[in-house]
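Quick notes on the structure that follows.
All protein chains but one are shown at their positions in the complex.
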Amino acid sequence: MTGTASHQDWPLWEVFVRSRRGLSHTHAGSLHAPDAEMALRNARDLYTRRSEGVSIWVVPSAAITASSPDEKDSFFEPAGDKPYRHPTFYEIPDGVKHL
Amino acid sequence: MSTVPATRSAALALGDDALILSHRLGQWAGHAPVLEEEVALANIALDLLGQARILLSLVGDEDELAYRREERAFRNLQVVEQPNGDFAHTLARQLYFSTYQHLLYARLAAGGGAFAPLAAKAVKETAYHRDHAEQWTLRLGDGTTESHDRMQRAVDALWRFTGEPFQPVEGLDAGLGTEADGQGVDWQQLESDWLASVSGVLERATLAVPQGPRTGAWAAGAGRQGLHTEPFGLMLAEMQHLHRSHPGATW
Partner (left out) sequence: MTALTHATAAHTPNGAGAQDEAAYQEAFDAAVAADERIEPRDWMPDAYRASLVRQIAQHAHSEIIGMQPESNWITRAPSLRRKAILMAKVQDEAGHGLYLYSAAETLGTSREELLDKLHSGRQKYSSIFNYPTLTWADVGAIGWLVDGAAITNQVPICRCSYGPYARAMVRICKEESFHQRQGYESLLALSHGTPEQHAMAQDAVNRWWWPSLMMFGPPDDESAHSAQSMAWKIKRHSNDELRQRFVDIAVPQAESLGLTLPDPDLRWNEERGHYDFGAIDWAEFRDVLKGNGPCNEQRLSQRRRAHEEGAWVRDAAAAYASKHHPGSSTRGTHPGTPSDARTGPSDTRTDSSRDDRHTSTTDSDRGRTV
């Protein structure tokens, strides 16, 4: 039965690694694995072999819903004209502390 | 580390196990069934090689010991020297050995003897090796008909090497402290723990627990006594050739 290309290619997983306690998980890359348990182990072997992490998440790539570049304007630009959300927007007299 | 001869011979036995299995796993490089598994097998091989280097260094010069001993001077278990075969054979070998090694090192780590610091580090590595072997045993056993058959053949074929690990290793008990502490390895308990664990994994993997004898019929002994199987000599010839061709050279 072997020899032909596998019809059951292993799915793709996204790997998120917490590099040390106190930091959030960040995207490290992806890999193929037949299931979540193996994905976690493969991620450990591949993405933390130089002590890069203390915790790993794996997520099926297909489970990720991403914003589309076509939505860039409607998603992200409206935030650009609201400088009052940032502390630098406000002028405070010299000498006022702890603000 | 004391250099009590008994302790040395125990370090040699455990060190040779790790050295030889690491070598066998190293032979997979470039041949693994999938890239992710290239990385996994190499991690295990590197862990084992690290253990071997520490253990052999307790006995003498690591390279002198690895490259200049004759076949009969090696004390590794016969199971670790068995050729890789197909992926199922390699994983069956991993299952048998890593379960043994993990159970043994956990005891050594807890025992507080001479090997405790080393075992405390190694036990974490062996836990991962054992998990890797168990995960794959489940997948091969309970995967396709072909993988099931291959895995059954592999666990059957290697079964007769699974008695040897439970012959007491000279010096290992001594390494655990004074005899009065009563902290020696309980080999019978170790063996029944191993059997329970391995049988459990095989059953979960829908595989039959082999029924045949677990030791060979040869009264002369096995790996721990320096008696090895035929493939071992070939393996050593390859491993030692370059080093031996340049006596006294440094690399």
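For clarity, chains are labelled A and B in written order, and residue numbers in each chain start from 1.
To be clear about the criterion, a residue touches a chain if its C-beta (ideal position, glycine included) is under 8 Å from a C-beta of that chain, and two chains touch if they have at least 3 such contacts.
Note that the coordinates shown come from a computational prediction; the quantities given were computed from them, not determined experimentally.
K.L.:
Given the contact rule set out at the top, which of the displayed chains would the hidden chain touch in the full complex?
P.N.:
A, B
K.L.:
Just name the one of B:Ala6, B:Ala42 or B:Val209 that touches the chain not displayed here.
P.N.:
Checking each option in B:Ala6, B:Ala42 or B:Val209, the one touching the absent chain turns out to be B:Ala42.
K.L.:
Need a quick check: the contact residues on chain A for the chain that isn't drawn.
P.N.:
For chain A, the residues touching the absent chain are 1-6, 8-14, 16, 24-25, 27, 29-32, 34-38, 40-41, 44, 46, 49-50, 54-57, 59-66, 68-70.
K.L.:
Kindly note down the residues of chain B that lie in touch with the hidden chain.
P.N.:
With respect to the unshown chain, the touching residues of chain B are 19, 23, 26-27, 29-39, 42-43, 45-46, 49-50, 52-53, 56, 62-63, 66-67, 86-87, 124, 127-128, 131, 138-140, 142-144, 146-147, 150, 238-239, 241-243, 246, 248-251.
What we mean here is this: only the chains that are shown with their structure count from here on.
K.L.:
Looking at the complex, which residues from chain B come into contact with chain A?
P.N.:
Going through chain B, the ones touching chain A are 34, 36, 39-40, 43, 131-132, 135, 139, 144, 146.
K.L.:
Taking the touch rule as given, give the residues of chain A at its contact with chain B in the complex, in rising order.
P.N.:
Counting only chain A, the residues touching chain B are 1-2, 10, 31-34, 37-38, 41-42, 45-46, 49.
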